[in-house]
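This is the structure I want to talk about, given as structure tokens.
One protein chain is absent from this view; the other protein chains keep their places.
Let's look at chain A:
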Amino acid sequence: MRKATVTTVSTVAGVILLLSLKPHQNPAPDMTAAPPPSGTPEAPASPAPTGQKPSSAPTGQKRSNAPTGQKPSNVGASGTYTGSVINTSYGPVQVSVTLSNGRITAVKALRTPFDRPRSQQIAADAVPRLTQEALSAQSAHIDAVSGATYTSEGYTRSLQSALDKAGV
């Protein structure tokens, strides 16, 4: 059977769950128009994955860079946080994430295996689109990508480390 699925299911808890609430027809990276989160941030219901995750999960490479944003408050973190460099089989991946009151407003790919200028600026609603930008730099608008999660893993792990720093 499919090994990918096995590993996938095994680390649900260990991996980021990025939740994006996005208004109609507003593909721009700017999420500030969206209603603010009520109290708790939307993102990770169970962040801080260190400790509870299975051994195969990426715990080791975290927290290598100091956050450039301010510490989280009870309304959620704000600022820009740089994730760890994650080595994938296609090359290193590193992202930074910008948060406003615990909501992701921008994710920027600092390093990608397929470095093209247009894959650098990445939209707000995170992973599906992150993958999309890397995979389809030249194609029309894509909402998500099926198959090949190798890049999203790198993205996610880097992103998770950035979010860990943000404390969300």
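Everything that follows uses one rule, which is that a contact is a pair of C-beta atoms (placed from the backbone, for glycine too) under 8 Å apart; a residue touches a chain by one contact, two chains touch by 3 or more; residues count from 1.
The rule we apply is simple: contacts and distances are computed from a predicted model.
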Handout entry: Per UniProt record, name of the chain withheld from view ["FAD:protein FMN transferase", "NAD(P) transhydrogenase subunit beta", "Aspartate carbamoyltransferase" or "Iron ABC transporter permease"]
Key = "FAD:protein FMN transferase"
Problem - Hidden partner chain, touching residue among A:Ala77, A:Val97, A:Val145 or A:Ala166 - result: A:Val145
Practice task
Could I get the residues of chain A that touch the absent chain, sorted low to high?
Solution key: 1-25, 34-35, 38, 42, 44-46, 53-54, 56-57, 90, 113-114, 125-128, 131-132, 134-153, 156
